[in-house]
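Every protein chain but one is kept in place in this view of the complex.
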Amino acid sequence: ADSGTVRVGLLVSLSGTYAAVGEDMRRGVQLYLDTHDGKLGGREIDLVVGDEGDGPATAVPAAQKLLERDRVVALTGLVGGATVDKVQTLTTERKVPLLGSNARPAFAPVGGKARDLGYTWHTSYNSDEPGIAIAEYVKAQVGDGTVYAIGPDYQGGWDELRGFTDTFTRLGGRLANPDGKALFTPFPATENFLPYLNRAAESKPKAVYTFYAGAAAVAFVKQYAQSDLRDVPLYAAGFLTEGSVLAAQGPAATGIRNVLNYSPTLGNQANQEFVAAWSAAGHPGQPTTFAMASYDAAAVLDRALSAVDGQVTGEKLNAAIGQVGRVVSPRGDWQFEPTEHRPVQRWYLREVKPDGPVLSNVLLQDLTTLP
Amino acid sequence: MKTVHRIDPAGVPSQRLPSDIDRAHGNGLVATGLRHAYGRLTVLDLDAFTVAPGDRHAVIGPNGAGKSTLLDLLAGTTRVQAGAITYNGQVITRRGAAWRARTGIGRTFQHPIVYPDLTVLDCVRMGGWHHRHHPDRTPAEVLEIVGLADHAGQLAVTLSHGHRRMLDLAVALAGQPRVLLLDEPAAGLTDTETSRLLDILGGLPGWMAVVLVEHHMDVVAALADWITVLHNGRRRTDGPADTVRADPAVAALYLGAGGDDAAHR
Amino acid sequence: MDAYLIPAVDGVAYGLLLAIAAAGLTVAFGAGGVLNLAHGTLIAAGGYVAAATSAGTWASLALAAGYATLVGAAGGGVLAAATAGLRGRGHLDQALLTFGVALVGADLLTTAYGPDTLRPRLPGALETTVRVAGHRYPVDRLAVLGIAVVVVAAGYVLLHRTRAGRLVRATVDDRAMVAGIGVNPRLVDAVVLVAAGALAGLAGALTTPILGVGPHTADTTLLLSLIIVVCGGLGSVPGALAAALAVGLVQTVGVTSFPTVAPYLLIAAMAVVLLARRTSLPGRASA
Amino acid sequence: MSGRRHDMSPTVVRALGRRGRPWVAPGLAAAVVGVVALSPDPYLHAAAGRMLPLAVLAVSVAAVTGHAGLPTLGQVAPYAAGAYTTARLALAGSDLAPLHLLAAAGAGALTAAVIGAVLVRYRATVFLMLSLAAAELTAITAAQWRTVSGGTDGLAGIPAPRLLPGLPPLLADRTVLLYATVVSIAATAVAMALLGGDRRTLLAAVRGNEARAAASGHRVTTYLWVVHAGAGALAGIGGALLIHTHRWITPADVGFTTAALALLAVVIGGAMSLPGAATGAIAVLTVRDVVAAPLPGHAPLLLGSLFVTAVYLLPGGLTALLTRLSLRLHPRSAHGTGHPAPVDEAGRSTVRSTP
Partner (left out) sequence: MLRIGDLAAGYHPDTPVLHQINVDLAAVVVHTVVGPNGAGKTTLLHTLAGHLRPTTGWVLLDGRDVTGWTPVRAARAGVTLAPQGRRLWPSLTVTEHLTVTRPPARRPNSRTWTVDELLEMFPALATRLHHRGHQLSGGEQQMLTIARALRTAPRLLLCDEPTEGLAPTMAAHVIHALQDLPRHGVTVLAAVPHARAAAALSDTVHVLAEGRLTGPITTSGGQAEQALRDHLALTSPALPDHAEAHR
């Protein structure tokens, strides 16, 4: 392999509402680089960081700068689904691989034609996967009882909840929501969930399923514990209690069962190394799925770059990414699905419990592997 | 068509003016039953008020009597709460100020601000906007008449108070009104300017109807042929100028002969 | 009955929470005429300071409220100094300045406290719930209810019943005439903004234990506060209180009763209130 | 101590603002674009091209805020109407840019006319908040009306437009930049022409004293409504350019943030100056997207600093700065601009003349 310097672009939210996630993702990539002498595939890496801000309006100019000024050979990161949706067209046009490590939208067809996903990869998941993965478990828990589904009113919320409700009803489950459809709360305006929760309590559900992230997750969890629903089991996509929000939620979060592709308490060796390196780097708390997926994105680039001969171009790198095969990862090994270019991976059931002095999403059991 | 007679408080019809002929035909501005209240405070309650072409109709009365309110209602600056206004036989009660101005009802303001950011000349041009293609007089000529020609290029906001009042008059004149409502045009004017004002008003065409609210009795005396005295929003007396001015009750109420009762209400 | 009573109680409690958040803006914008778009940032600053200070004890809570108030007052002082040169240049210039300050402040806050959502710790007694008539009520909200009553009453007395409040209004109307009666209008400005800042800081300490504080806090609070202050009629404490309660009720009873149009409710309600307010018609003495 | 000497004045600044030479700005703009377009850097082309929709929106906001005297956040509604009309036309297979512009202008004017019919009856803060409601409702509707907008993630990959049938689509960044520049300058020039001369004076009169204007026969509300609707057409054109330069759209792009940036750009540019507003918008976006790029995460800091500096260094906006410079060069032209009034009744037309 050639040993010239290679430029990689990292586009994450460093300001605005999603900055916490963006910061975690940056830490993940940086951690991989720091633990690998700043090299990927034997090449010196020049990591150029751009700020995604609150969405495409700021993200696209930043992406354009990374692509055209800095001429990066790969673009990774990207917090928001809308951003991925827009930046994907840019990277595809320029034949630069987009290696997303967080949200992955549905990529609606354009003008009747399906999107070209040849240059689009994700180390994360499709937004509907967590719900799909946990639905069977929840069905088993509630038996003939009903489940109340509630989430934020935006694309991410729709996808997350759809994954759950579709699978759950297909399995014969019934929603407690009066109209049989999930309830969506205005986003990001809602910070007072109590009325929704008290209203939901009237339908006497056996359990509640939800997805919220960030500030809304903090408010939701705290108010859930203060509502008439407090004794009803709460199931969630794991973002509800992932990362720094858990500390802010405090004891109110205890007992929430949630689904994600990662838990910091996973026992595999890659994870033990990862968690140890995370603590050693002085980062607060435990690593998150956001950090883990970004760490993996760096790992994918590492493997792909070592397979590229000579001058690195987007096209060559993209071809090499297609060949990386099994990726050894803190979440357990996974590999890219050949057409959709997202991981085929295992999903875990976790529960918020004290782990030593702090709360943690402790692994309860494996749920399923989604193709 | 409704004919309105002037009724004085005693119920006796007062003397007729030459212009009553117009009035009988519904020409001019006729207001009946105007009532205006702010909350529970009724500030105007006027059975009838008319001004016909050629009238020089003064409205006097103590401070707060409702004179400006009356002008505001006639000009459409304030919405009519109760009562009706017709102009040349046409009901205009619900018409806005702009509409009334275009049909020929012009006015000046007691507190003249005009258009702060415009030059004096522009102020007058905007006043005569609707006649800009066929002006009786050019804006410059109007300025000449009110004596502000030297100030034509100055911003209106920088005019002295007296000059602003003259400018307000110029703006009103540029609108080529057929009925001209003047709210204390002489207040704050010097002797020189007052006499200029008298010249201007005295030289207005005979067909024009003028309503003059004024505290300067010499100005009223020089111009008015008919005087209405308002008090607490009601018509106290009205009649030919000389008669009213000679009325001891008016003098007691308003002119100060009988002490300062005016302000004690 | 029950179906509406419970959310209505929520609504009142939430509305009073918003009233506390809007109090500072009522003073600065409503009464003092400074369109303070940094209001939300001051609240966030108060919240962060409280989150850093509070440790779940009563003493630390008191300390947190005190620090937050001080920080808010200091922020208000900065704004007072910054806007001193802008008097008479209109609301838009003030908006530009305070918005700039808000952006800078937000950046500094995330640099100092990180991008995470934090939450000040309340003493355990406040974190619990009480059961009344078969329903749960969070104790912290009930406490806020009490505090809001005190804050609003104090605000009403100060703005509407004291000379200081009248001076504030007079200064907005015609500052030169305030100088003409021997009162320095700049002093009035400064006092207004410092007081408004202190209120914002305090509001930060009081509301963020319930709602959390993060990069979004400033925007959300600012928008809600603006709606409350303008709908309530600028400068009127009772008006602001009524508007806060209305917003609270819309955001609870309204959104749960009509979930399909929930996203529109708040803004539509604001528009209806404003459209119906005759005082805002042209030529009337309004803002 | 007291306010007096500093209380100077909207009047003076306003007076200064209106003395700018109107054609200097578009000329300068064209020159700058020429330089950018000649440069070989495609990033510059794309970045510059992407700023123009907001610039056109800012011009529209300036017309309403400066000339009609109604500070507005609501012009994003016609902007959205123009953008979604264009996007839907393009996705439906109609790719003629002139048609897009026309349809967008129509949709914008219609939207603004409807909103304006209600809003122009209000003033000052209440107008501002009602226009804020218009902005928020636009963004919410866009997010909820998924069949048109594609939901909160919006639409992507919208086909590029063509200038005329048979011509290649406008794809290259440089071509898009040149096209967008021509449209923006033309739209601004038309707006300037329409809002120049006596119409400008008329609006200044209406702003200065509504009661007096009405008493001179001016249909105040109608004038303001016409300006509002006309500005809506302009905003609609901005919306069309948004689609032509970005080829994607999300509801957030027609929401509060955009509205606020446009209004602040207008303040930076000097509310009375249309080219100033466009320049202000470009300055804002340059700072946010270009200058801040090497400092990821600190765009708000730089943007905030820009706003603060602008307030202090540019009282009355860029235009007033130009005027001050030209005053310095030709001191005689200073005549009549006035100096601190003995803080006069000027700004207080609410007192009694407008009951």
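A few notes on this one:
We just call them A, B, C and D in the order they show up, numbering each chain from 1.
The working rule: a contact is a pair of C-beta atoms (placed from the backbone, for glycine too) under 8 Å apart; a residue touches a chain by one contact, two chains touch by 3 or more.
Computed from a predicted structure; not experimentally measured.
Interface note for the absent chain: among C:Ala112, C:Met177 or C:Val272, the touching residue is C:Met177. Checked against the hidden chain, the listed residues B:Thr78, B:Gln176, B:Thr194 or B:Thr228 yield one contact partner: B:Thr194.
Across the interface with the omitted chain, chain B contributes residues 38, 60-65, 68, 110-111, 151, 158-163, 166, 184, 187-195, 198-199, 215, 217-219, 221-222, 253-256, 259-265. Along chain C, the points of touch with the absent chain fall at residues 163, 166-167, 169-170, 172-174, 176-177, 179-184, 235, 285.
To be clear about the criterion, only the chains that are shown with their structure count from here on.
The greatest centre-to-centre distance from chain A, using averaged C-alpha positions, is reached by B. By number of C-beta pairs in contact, the leading pair of chains is C-D. Spacing of chain B relative to chain C, judged by their CA centroids, is 49 angstrom. Within chain D, contacts with two or more other chains are made by residues 143, 211, 220, 298, 300, 347, 354-355. Multi-chain contact residues of chain A (touching two or more other chains) are listed as 14-16, 19, 153. Counting only pairs that meet the touch rule, the chains in contact are A-C, A-D, B-D, C-D.
Residue ranges of chain B in contact with chain D, taken from their complex: 72, 75-78, 96-99, 101-102, 106-107, 109-119, 122-123, 125-127, 129-130, 153-155, 157-158, 168, 171-172, 174-175. Those residues of chain C lying in contact with chain D across their complex are 82, 85-93, 95-97, 99-108, 174-176, 179, 184-186, 223, 226-227, 230-231, 234, 263-264, 267-268, 270-271, 274-275, 277, 280-287. Of all residues in chain D, those touching chain B in their complex are 11, 14-15, 18, 198, 201-202, 204-205, 207-209, 211-220, 335-336, 338, 341, 344-347, 349, 351-355.
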